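Okay, so here's the structure we're looking at.
Just one protein chain is left out here, and the rest sit where they should.
A and B label the chains in the order they appear, each numbered from 1.
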Amino acid sequence: MTHLELTHIHKSFGASVAVEDFNLTVKQGEFVSFLGPSGCGKTTTLRMVAGFELPTSGNVTLNGKDLTYVPPNKRNVGMVFQSYALFPNMTVAQNVGYGLKIAGKSKNEIEERVREMLSLIQMDKFYSRYPYQLSGGQQQRVALARALAIQPELLLLDEPLSALDAKIRFELRQEIRRIQQKLGITTIYVTHDQEEALSLSDRIVVMSHGKIEQVGNPFEIYNFPQTRFVAKFVGSLNTVTATVVDPAKGIASFDGINLEIAQGLNGKNKGEEVTIAIRPERFNFLAEQRKDNVFDCTIENITFLGSVVRVQMKIGNSIFNMDTFNRPSLKLPNIGDKEQVTCSNKAVLVLAG
Amino acid sequence: MSQMFATRQRKLWREYPLWNWVGLFPFFIFIVFFLVLPSLRLFTGAFTDQEGGLTFDNLKVFQNPNVLKAYIMSLQVSAITAFVGGFFGFLVAYSITQGGAPRWMRNVISTFSGLAANFGGVPLAFSFIATIGQTGIITAMLKKACFNLENYGALAQFLASGGVNVSDITNVCPLNPYTYGFSLYSLSGLVLAYTYFQFPLMILTITPALEGLKKEWYEASTNLGATPAKYWRDVALPVLMPSILGASLLLFGNAFGAYATARALTGGSIPLVSIYIGQQIRGDVLGNPNEGYALAFGMVAIMTLTIVAYSLLQRRATRWMKS
Partner (left out) sequence: MDEIMSKKRTSFFAIFWGILALLYFFLPIYGTLDFSLRMERGILSFKAYKIIFADPRFWEGFRYSVTMAVITIIVSAAIFVPTIYWMYLKVPQARPIMEIITILPFVIPGIILVFGLIRTFSRPPFQLTTSTFKTDILMIAGYVIISMPYMFRAVDVGMRSIDVRTLTEAAQSLGSNWFHVLADVIIPNLRLAILGGSLICFATVMGELILADFLVRPALGPYMVRLGLTKAYEPAALAIISYSLTWFSLGLLQFFSSRSERQKQQVITT
């Protein structure tokens, strides 16, 4: 059942285009992330759903109702801002209850709901505190409670964790997901952090320069990126330009080295240039296991990243990164050694654009 | 129903973003009535004759000897107090920023400058009358600071040798300003009173500029062999000059436009442009109301020049300070 629908949304500020032909349908209770770098239009699109920006053309429909021109204070969507935006002159309780006060609810009803919300975010004891007495993470939780107190049809979050420390960010994003699933509320989450998007979302909308690059669930986005941008932005990626050798058999070559592509090169001509990509974790040393493609390489650099060891190697004239798990039995080569690495033909992606 | 109206409103606003300016209309309407209209009245009146036609004849008012006297006096007072207040204020500002005055002194002077710069008008006039008027407290103290010449024989002899007739002089009270012809109700009295709010204004204005003098500049110059005096001559004063000039202009404008202090102190006996305009408002002393407007226009013109010069100097000053 479609809950929220964005149709042909287009937004330009004077001569510059911020969002171009944005189309999306969101189901009830779905958690959708808008993921992309700064300036890609994700926040602008969110603000159009919230009502703080007017689309230059296109429609926003919620539950069949056209919201496009409805003022923001009449949309019944809850919004959480990057800067928390708690009202400094009000206590936590007053902040959380503000939307209910505006709606004219009785004092008892407000108090009951506020306490309910505070226990949802596990901050019962902070009832009478003021925002300046709270840490960043606490403020954001209150902001979340405030947005949810009015029981909105949609929850919109604009990079809510960007201003917080890494550890708090991790804890809080779990909590956001937990609450969202508990309440079953349709949610749009804007972020530039792909880890956040991947771990929280039912679906991800990857955006760049105002356009949608790809929409899919985290698994699809990560493993089957459809464009160069998505592949590069989500996860790390090795890319290299190769020339088609045999379209039928799916063989292309770079720096004189042939590689097999399971995906095939249909529609490409011999001699044509394609961009191929391989995820670092899809490589392994030949000594461990043999796969379809085998390459000779020279070890350029080895970096310990904690649980992962990143090996920088030179295949042909190009630099590739290989990620392998750090374990005691790992026998790493030295810098300058010549080694052989392998990867599956299914791991080789052909990128469009 | 209101939803539909709101919808249509939003569509309208989408079409004309300039509509947002409507929100500022109450303010602009108020300004038009109580600032623009009066200004227009003065401006157009200055160039209108008795029948309502356009004329430059009203500018003849500047040939009126009384008017000229007023302008010259106003310019004098403003220039003198700008210089005196500026000089004094600069030295005090220097003392409290870089000169090493003790902390308590710095705080008191800063706080008081903020207060005193806005002092003026009637209370200030009364204060000066009470302090240094004919029967003022300080005047009384100064009058009492006398000594008997008979007890200082050597001094008497010295004076006699210089040709001074010492036989009549027994009581010498050198500190009594009134023996030197000082009057609070004269130019010098006015200058004294004006300086009371001029020099704190200077302190307030020039302190940011002084604080903008980077310590590194002094250190670099001494490192290259300059003495403090040379540093001031070659680096600090040139850098500060736009700010100093600008602040002096501010002081000039401030004094030029002052009315209440002069009125309360001199009652109108000293011819000043502001006083003259005040008299014109009360009753037409010039014989032609439009000449009054020309008078006011002249004052505004001088103030405008002052402010324009001030802002140009400010821009120059901040440009250098930004580095």
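Assume contacts are C-beta pairs under 8 Å (C-beta built on N, C-alpha and C of every residue); 3 or more make two chains touch, one makes a residue touch a chain.
All values derive from a computational prediction rather than experimental measurement.
Asks: Which is it among B:M73, B:I109, B:L251 or B:A317 that touches the chain not included here?
Replies: B:I109
Asks: Which residue, B:T55, B:S127 or B:N176, contacts the hidden chain when the whole complex is considered?
Replies: B:S127
Asks: When the complex is taken as a whole, what residues of chain A touch the one chain not shown?
Replies: 50-52, 71-79, 81, 83, 85-90, 98-99, 102-103, 132-135, 137-138, 143, 146-147, 150
Asks: Across the whole complex, list the residues on chain B that are touched by the chain not included here.
Replies: Touch with the absent chain occurs at residues 20-21, 23-24, 26-27, 30-31, 33-35, 37-39, 41-42, 45, 88, 91-92, 94-96, 98-102, 105-106, 108-109, 112, 115-116, 118, 121-132, 135-138, 195-196, 199-200, 203, 222, 227-228, 253, 256-260, 263-264, 267, 274, 277-278, 280-282, 292-293, 296, 299-300, 303-304, 307.
To be clear about the criterion, only the chains that are shown with their structure count from here on.
Asks: At what distance in angstrom does the C-alpha mean of chain B lie from that of chain A?
Replies: Each chain reduced to its C-alpha mean, chain A and chain B end up 62 Å apart.
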